[in-house]
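So that we are looking at the same thing, I have put the structure below in structure tokens.
One protein chain is absent from this view; the other protein chains keep their places.
Going in written order, the chains are labelled A and B, and every chain counts its residues from 1.
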Amino acid sequence: MQENLFHEAMENAYLVQIEQFEGPLDLLLHLIKKNEVDIYNIPIAAITKQYLEYMELLKELNLDIAGEFLVMAATLLQIKSRMLLPVEREDEESEVEDPRAELVRRLLEYQRYREASSDLVVRNLLGRDVFARKFPSPELAEMEPEEEPADVQLFDLIEAFRKILSRVSVDTFHSVGADGISIADRISQVLSILHEAKTVCFDSLFTEEMTRDLLVVTFLSILELCKLKLIKIVQVESLGSIWLTAAATDDGAEAAGPDADDLELEGAFVG
Amino acid sequence: MSGKSLKAIVESLIFVHDHPLSLDRLALILEEYERADIRIALEDLMEDYAHSDRGVVLVQVGGGYQLRTRPEHADYIRRLNKTKGVKFSQSSLETLAIVAYRQPVTRAEIEYLRGVDSGGVLKSLLEKKLLKILGKKDVPGKPLIYGTSREFLELFDLKDLSSLPTLKEIQELAPPDPFADQPALPLAEEPPAA
Partner (left out) sequence: MSGKSLKAIVESLIFVHDHPLSLDRLALILEEYERADIRIALEDLMEDYAHSDRGVVLVQVGGGYQLRTRPEHADYIRRLNKTKGVKFSQSSLETLAIVAYRQPVTRAEIEYLRGVDSGGVLKSLLEKKLLKILGKKDVPGKPLIYGTSREFLELFDLKDLSSLPTLKEIQELAPPDPFADQPALPLAEEPPAA
């Protein structure tokens, strides 16, 4: 009777979106409820069968099956095979845990939060059931506001930074730009140019045929090199050309290369 | 009639503020008044609102006091605002519930409990400001830890986190079923009373 559960359903053409199941735990709870079985004593063979049938159905419909569903399928099969092993009775003291125990704990815990979430949604929600004055009162608007930091979350800060980066250039902070060159790569290129030429004109590092991405990468590489004190930037006269020179190398600073910390910092922005 | 009573002052401050106003904040603003007197004024005000048949009630929510409309008037106000109000997906609600009860909590813990990837829903709840990043957990990998925000309390009409409804206890041991075709689970952490 249960075998054709889902196929029957298809024939009945009851349409429902795949989102019906939040995940494998949700699906399992659904099957347990539908079959009216005791969650503490799940008939694992029957439930596994139905679970796999559902997976089969998804496949037939050419739907992508989330990895979590497959992992659970494997878990169910493993539990099923362990259930078939004879329980060794000789050692009464060390009780062998039921193969289903871990799964049942997870299901119970999940069910608990499911219930908690339905308790939440029936509360008097602000903006749905109850309303407050969520606008600046005219009394306040008439007064001079004084800016003081308070109402800002960490997430706002990260979001602000993300927006800046996306505005500057999508690829600027990507390790690989359109030219397939990262800031780190460009840093070493600029350094080797400087090794040979000792002094180069800033403008000569930016040529016409370079893409915008490469221009930006080059610029950031130079900034990074300044920060690492590996190069010096000199402008002889106001509005005159800018020259780059390798920083003094006597103390071996150059050999040390970019500071590991700084590179890590950089890594944080690379998507 | 003078309106210069402390109770009236407190009422006007709560009225004009667009978020719940805490006793601490009131005490800071009304520096010439004793904190104890402000507290009494608040209690009086709560009492007044509770015993009136007015359209507005004073509630304790999100760590402060706020004036809100009555739930039974929601329908009329929706007509005015032309909004249907917030709607949550099951995944958002599950995630909110888990974070609310288990905070500070990591993404991995949430995903273990829900059994599915929860990165997207976490991000969307952060964007809605219902969750916040509390910092990083002091374990290898330093994962981010999450908690609920003041906005969460405000949205769900909660005075504070301790006023969340108690999470249902998980029944630890099932009564053995003599008709079961499989042995009952020895799930109990503690042995059953022998």
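As a convention for this text, contacts are C-beta pairs under 8 Å (C-beta built on N, C-alpha and C of every residue); 3 or more make two chains touch, one makes a residue touch a chain.
What you see is a predicted model, and the numbers here were worked out from it, not measured in a lab.
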Exercise. Consider the whole complex, including the chain that is not shown, and state which of A:Lys49, A:Lys80 or A:Arg133 touches that chain.
Key: A:Arg133
Practice problem: For subunit A, enumerate the residues touching the unshown chain of the complex. | Solution: 5-6, 8-20, 34, 57, 61, 63-64, 131-133, 135, 137-140, 143-158, 160-165, 167-168, 219, 223, 226-227, 229, 232-235, 265, 267-271
Exercise. Tell me where the left-out chain touches subunit B, residue by residue.
Key: 1-5, 7-13, 15-17, 25, 28-30, 51, 53-56, 67, 69-70, 72-73, 76-77, 79-81, 107, 119-120, 122-124, 126, 133-136, 142, 144
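Everything that follows uses one rule, which is that only the chains that are shown with their structure count from here on.
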Quiz prompt | Inter-centroid spacing, subunit B versus subunit A (mean Cα positions, whole Å) | solution = 26
